[in-house]
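First the structure, in the form of structure tokens, and then the observations on it.
Presenting subunit A:
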Amino acid sequence: MYTAEREMTENVLRISNVNTRKCMKCGKCSGACPAFDKMDIHPHQFVSMVEKGDIEGLMNSKTLWSCLSCFACVERCPRNVEPAKLIEAVRLSVIRKQGENRLKADDIPVLLDDELPQQAIVSAFRKFSK
Partner candidate 1 sequence: MQRIFGLIKDRVGALLADGTVDRVIGWEKGEFLYDHTPAIFNAEDDLVDLVYDGFCASNLSKYLIDESKKDGKILALLKPCDTYNFNQLIKEHRINRDNVYVLGIECRGMLDIDKIRALGIKGIEKVEEQGDELYIQTIYGDKTCKRNEVLLEKCINCKGKEHVAYDELVTSGEDIPQVESNRFEDVEKLEAMTSDERFAFWRGELSKCIRCNACRNVCPICSCVECVFDNKDSVVASKANTDEFEENLFHIIRAFHVAGRCTDCGECSRVCPQGIPLHLLNRKIIKDINEFYGEYQAGQDTNSLGPLTDFTKEDVEPSIITEKGGEK
Partner candidate 2 sequence: MQKIGVFVCWCGSNIAATVDVKAVVDAVSHEPGVVYATDYQYMCSEGGQSQIRQAIKDFGLTGIVVCSCSPRMHESTFRKTAISAGLNPYMVEIANIREQCSWIHKDREDATEKAIILARTAVAKLNLNRPLTPGESPVVKRALVIGGGIAGIQSALDIAEAGYEVDIVEKSPTIGGKMAQLDKTFPTLDCAACILTPKMVDAASNENINLYTYSEVEDVSGFVGNFTVKIRKKARSINADICSGCGVCTEKCPSRKAKDEFNMGLSNRGAIYIPFAQAIPNVPVIDREQCIKFKTGKCGLCEMNCPAGAIDFKQQDELVERQYGAIIVATGFKPISLENFDEFSYSQCPDVITSLELERIMNAAGPTKGKLLRPSDNTPPRTMVFVQCVGSRDTSGCGKTYCSKICCMYTAKHAMLIKEKYPDIDVHVFYIDVRTPGKNFDEFYRRAVEEYGVNYIKGMVGKVAERNGKLLVQGSDLLADDQIIIEADMVVLATAIEPDESARNLATMLTASIDTNDFFTEAHPKLRPVESPTAGVYLSGVCQGPKDIPETVAQASAAAAKVIGLLAKDKLRSNPCVASSNEMLCNGCSTCENVCPYGAISYVSKEIRSAGKMEVRRVAEVNEAICQGCGACTVVCPSGAMDLKGFTNKQIMAEVDAICR
Partner candidate 3 sequence: MSIEKTEDSNFEPLIVAFCCNWCSYAGADLAGTSRLSYPANVKIIRVPCSCRVNPMFILRAFQRGADGVIICGCHPGDCHYSTGNYYARRRMTLLFSMLDYLGIERGRTRVEWVSAAEGVKFSTVMNEFSKTIHELGENKKLRDLRCKEFLD
């Protein structure tokens, strides 16, 4: 039957435009992930969880917000599966449920500190601006 979970998975797949069935479970994404240690669910598991339809698990995971969106997994994946996009899609699902809490562009300078690498700033902005 067409449960809410089914619909959410469809939603994630549509937003991310990722075909999870292409994943051959090689684990290269987890091998290349710089934020691996800070994650409870690891990149190679994103794909199989979305495949199984367990969006809930991903939504409540620490990974969702510790992923740097550095796209190393997308760059290195031999099967073009693009795991990072799944994270972006699930983030969207979470934010859409919570309603509006946009981060304004001019709020950012105050939050910055100098050691933050450029990439982290960009991904932070993308994370919190949704």
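If you want to know what made the cut, all candidates are chains of the complex that A comes from, given by their letters.
By our rule, a contact is a pair of C-beta atoms (placed from the backbone, for glycine too) under 8 Å apart; a residue touches a chain by one contact, two chains touch by 3 or more; residues count from 1.
Just so it is clear, the model here is predicted, and its values are computed rather than measured.
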Chain touching subunit A (counting every copy) in this complex, out of 1, 2 or 3: 2
Touch list for subunit A against partner candidate 2, complex: 22, 24-33, 36-37, 42, 44-45, 72, 76-80
